[in-house]
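As you look at this complex, bear in mind that one protein chain is not there, while each of the others sits in place.
Letters are used for the chains, namely A, B and C, taken in the order the chains are written, and counting of residues starts over at 1 for each.
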Amino acid sequence: MIINMLPGASEEQIQHVMERIKECGFTPHIIRGAERTVIGAVGNSDRRSEVEALQAAPGVEAVVAIAHPFKLVSRQLRPGGTVVEVRGVRIGGGEPAVMAGPCSVESREQILETARAVRAAGAHILRGGAYKPRTSPYDFQGLGVEALEFLKQAREETGLPVVTEVMSTDDVDLVSEYADMLQVGARNMQNFPLLRCLAKAQRPILLKRGPSATIKEWLLAAEYLLAGGNPQVVLCERGIKTFETETRNTLDLAAIALAKELSHLPVIADPSHGTGRRSLIPAMSRAALAAGADGLMIEVHPCPERALSDGPQSLDLAGFAALMSTLDAGHRHLTVR
Amino acid sequence: MIINMLPGASEEQIQHVMERIKECGFTPHIIRGAERTVIGAVGNSDRRSEVEALQAAPGVEAVVAIAHPFKLVSRQLRPGGTVVEVRGVRIGGGEPAVMAGPCSVESREQILETARAVRAAGAHILRGGAYKPRTSPYDFQGLGVEALEFLKQAREETGLPVVTEVMSTDDVDLVSEYADMLQVGARNMQNFPLLRCLAKAQRPILLKRGPSATIKEWLLAAEYLLAGGNPQVVLCERGIKTFETETRNTLDLAAIALAKELSHLPVIADPSHGTGRRSLIPAMSRAALAAGADGLMIEVHPCPERALSDGPQSLDLAGFAALMSTLDAGHRHLTVR
Amino acid sequence: MIINMLPGASEEQIQHVMERIKECGFTPHIIRGAERTVIGAVGNSDRRSEVEALQAAPGVEAVVAIAHPFKLVSRQLRPGGTVVEVRGVRIGGGEPAVMAGPCSVESREQILETARAVRAAGAHILRGGAYKPRTSPYDFQGLGVEALEFLKQAREETGLPVVTEVMSTDDVDLVSEYADMLQVGARNMQNFPLLRCLAKAQRPILLKRGPSATIKEWLLAAEYLLAGGNPQVVLCERGIKTFETETRNTLDLAAIALAKELSHLPVIADPSHGTGRRSLIPAMSRAALAAGADGLMIEVHPCPERALSDGPQSLDLAGFAALMSTLDAGHRHLTVR
Partner (left out) sequence: MIINMLPGASEEQIQHVMERIKECGFTPHIIRGAERTVIGAVGNSDRRSEVEALQAAPGVEAVVAIAHPFKLVSRQLRPGGTVVEVRGVRIGGGEPAVMAGPCSVESREQILETARAVRAAGAHILRGGAYKPRTSPYDFQGLGVEALEFLKQAREETGLPVVTEVMSTDDVDLVSEYADMLQVGARNMQNFPLLRCLAKAQRPILLKRGPSATIKEWLLAAEYLLAGGNPQVVLCERGIKTFETETRNTLDLAAIALAKELSHLPVIADPSHGTGRRSLIPAMSRAALAAGADGLMIEVHPCPERALSDGPQSLDLAGFAALMSTLDAGHRHLTVR
């Protein structure tokens, strides 16, 4: 860490900072500049946060962290990258994995029809929400365990593994019985009790980036999972909140390329939430793969205009099949560089 | 709702939308313009979300909601405003209520010393974190139940009611035993299972605005609490994420004035998280009260440079006393308009 | 336009709005709902802004524009799309056009060496700054007319057309003598006197999106150029300002797909400014083309660590050649759908 003293910091203030650095187990290195003094804290110690707190000490302008704050998710640890397996489907390293299905499971017929269609079109994993985080308490909140049952039937019929969101620690065991992969929704990216609980789950996790989470905060949320014992984590970029209102969110594809540079975890893209507009899904799916994404998550509904949630950002069955055929023809190969 | 058809929408598409509006229990009103057709859906029906889904129907450009989506929190329902009582301290309507204390409870001595000092300076409620949501799993995560015990002792000694964050549905009963007001942290503003659980709690709730939550999303989160049975809700503006990096967040004081215009709930400000810089807390405290805030939440620590969290945005004991004296002298009166 | 009255609006207020709509040359259509009244203003009149001003009338909650505010840039006008020619290089419709070169022209040798190298690697247009908009007055401000002279020599030697930024109406004539395409920098996207002046210039314009401009504001800036008489406009997405700090800007590739859906103008991407990180340029170049971009603008410098501006986001000569070869091998073809 670098402790940047204020221009007029007194010698006493400088000495105080030096002392505290030593107390915390680091070695201080002082650089006296023309205008100000800068002190480096060198070494390994688990009292790093105490040095960071010196930002509040008299005469200190700022404490700048030099090292990245994450460890287990860091690319240096596994330069070759991680492959996460979801019931035989490999995410990371090779051909992109496509997860598709409705925002919400609405009925047995709806999810079965969708599952058959997305499987026929080439999807690898079925998505569908049983527990829905909705902005308004008056909106459809999901069918719960009934939906889980329908998802199970869809897997049995199509063979597609199932990914679904879990919103509460109370539901982790139940959802784990039905689903092959557990999704942490964007609003829960920093729900730390949930992350700690999922770190003990025997299922791979799909960790969506929060709408206001920096790439570092996202990777640190993944660090909670790995540090807690679950190395099977896939990251999912789904758009961040910005001033632009024509799209529901701003899909940050550079974040995919950068997350893959910084971390060994696979990263996929969700162009449905990322744009909120059906017409943009094909272009952004291709772009995400070209940016290096290891897969896609796409909302598909047999009749989007009757969807109980997210219709405007769902492809219909024919639209999804059309998209998949363009991926086959071109960009899919390209990602195997 | 207004359904805005695309310029080239066909008569068949228009009729389809009209039919669906009727099916959902609304009356359609059509306006045929020079370039495009617009259809209003009038009436009361609980199938509003189905009309919204028409955004995904062929020929539709957008569905625009006209009415505000919240009901129980809306100012029209209680034009005089709500007063929330926390163990005898009234929030809303009159003199601003000041909540003060450390980010984290770190020891019995620390919380007792702080409680005595903030009480002497004129604070009304003691804050202190027992369970801490931390970006990194390697940072101090709070003392948990031990901290709750210390907070209780501080209340017994000083008489100050206690507010503390609850992060998980698992902890609601336990924390309710100790605390007089339960805080929903910014990261949990849309943790809907937690909101549903707190709607059943017998404690007033302090609902922080999420760092990327619009004012409407914030009010809808409060709507979850009221709709679930808990009318004792205080809103807290604590800054939103923007491109500005000199401050930790951007404290959105207009959101306070607007939330009070739209809703009857009391609203307070947290200038500590809102700025992340100790030096800005006094000015922003005064500004928040001038904007109409019903109170303040301020981080105070006996020795900020040794704080286990949030030292740079904590006042020390003398600094807090100095701030309170300026509030007494001036702006506090002003808020009694 | 839709005029949304407040729930408690009086009959008198409603009548007043109806009157004003008629005065402005539109026909009012009233829809009386359960809770509130909505009035549509139908027809064609050039007094649209007066109806918009009714937002300030008593009893009015909001005036919602239905039609898009741009006309000449709109896709409906030229469904087939526009091709802009820059000294024989076609932008739009076919193979992507690549513009490459240093942020600033620093010397004759530097620009000649770069021009030769990017030409050999397959670039179509040479970029280079003569007048530099710099955040600090103490930073290098560009060589001015000397740089223009060097750019001309580079064109003579390599045959590459030249694009360079013009910052002031005073420089438009001079720069037009030297350059084949005039760039409006991101900070000048809403410099309306400059846009009006460039609308009269006999050169195609490269219009960068402002760092806080919505897609609509960007298209309206282009509308200034077309309305003023210059139809030769290429849009350039170069990233927007968001809370994310790991990248210099957030490259908004969905804005490219959406701008092409809304407008007939060609759109290119600038992954150098869009990310600020050299390592991300290749992935984001491929992603931009996959998203439908009609070209790329990439900063290239013979020795980025000695660049007088933007070194960290510049490829060196070998890096650019390597990128171009991957585009040749794959994504370039893909864009010819």
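The rule is simple: a residue touches a chain if its C-beta (ideal position, glycine included) is under 8 Å from a C-beta of that chain, and two chains touch if they have at least 3 such contacts.
Computed from a predicted structure; not experimentally measured.
Peer 1: Which of B:V84, B:M167, B:M181 or B:M284 sits in contact with the chain that's absent?
Peer 2: Reading the full complex, the residue touching the unseen chain is B:M284.
Peer 1: I'm checking contacts with the chain that's been left out. Which of B:D252, B:D270, B:E299 or B:D316 qualifies?
Peer 2: Only one listed residue reaches the unshown chain, and that is B:D252.
Peer 1: One chain is left out of this view; which of C:P102, C:G129, C:P161 or C:P211 touches it in the full complex?
Peer 2: From the options C:P102, C:G129, C:P161 or C:P211, the contact with the absent chain belongs to C:P211.
Peer 1: Contact with the hidden chain only, please: which subunit C residues?
Peer 2: Here the touching residues of subunit C are 20, 48-50, 53-58, 69-71, 133-141, 167-170, 187-188, 190-194, 210-212, 217, 220, 223-224, 227-228, 240-241, 278, 304-309, 311-312, 314.
Peer 1: Which positions on subunit B touch the chain that was left off?
Peer 2: So the residues of subunit B touching the missing chain come out as 212, 214-216, 240, 242-247, 250-255, 257-258, 261, 274-275, 277, 279-280, 283-284, 286-292, 326, 330-331, 334, 337.
Peer 1: If you put the missing chain back, which residues of subunit A would it touch?
Peer 2: 2, 4, 7, 29, 31-36, 38, 40, 42-44, 64, 66-67, 76, 241-243, 245
Going forward, only the chains that are shown with their structure count from here on.
Peer 1: Which chain, with its centre taken as the mean C-alpha position, is closest to the global C-alpha centre?
Peer 2: Central by C-alpha mean position: chain A.
Peer 1: Hey, how far is the Cα centre of subunit A from the one of subunit B, in Å?
Peer 2: Chain centres of subunit A and subunit B, defined by C-alpha means, are spaced 25 Å apart.
Peer 1: Taking each chain's centre as its mean C-alpha position, how far apart are subunit A and subunit C in Å?
Peer 2: 30
Peer 1: Using mean CA coordinates as chain centres, what's the subunit B-subunit C distance in Å?
Peer 2: Averaging C-alpha atoms per chain gives centres 38 Å apart.
Peer 1: Could you say which residues in subunit A touch two or more other chains, in rising order?
Peer 2: Residues 212, 240 of subunit A each touch two or more of the other chains.
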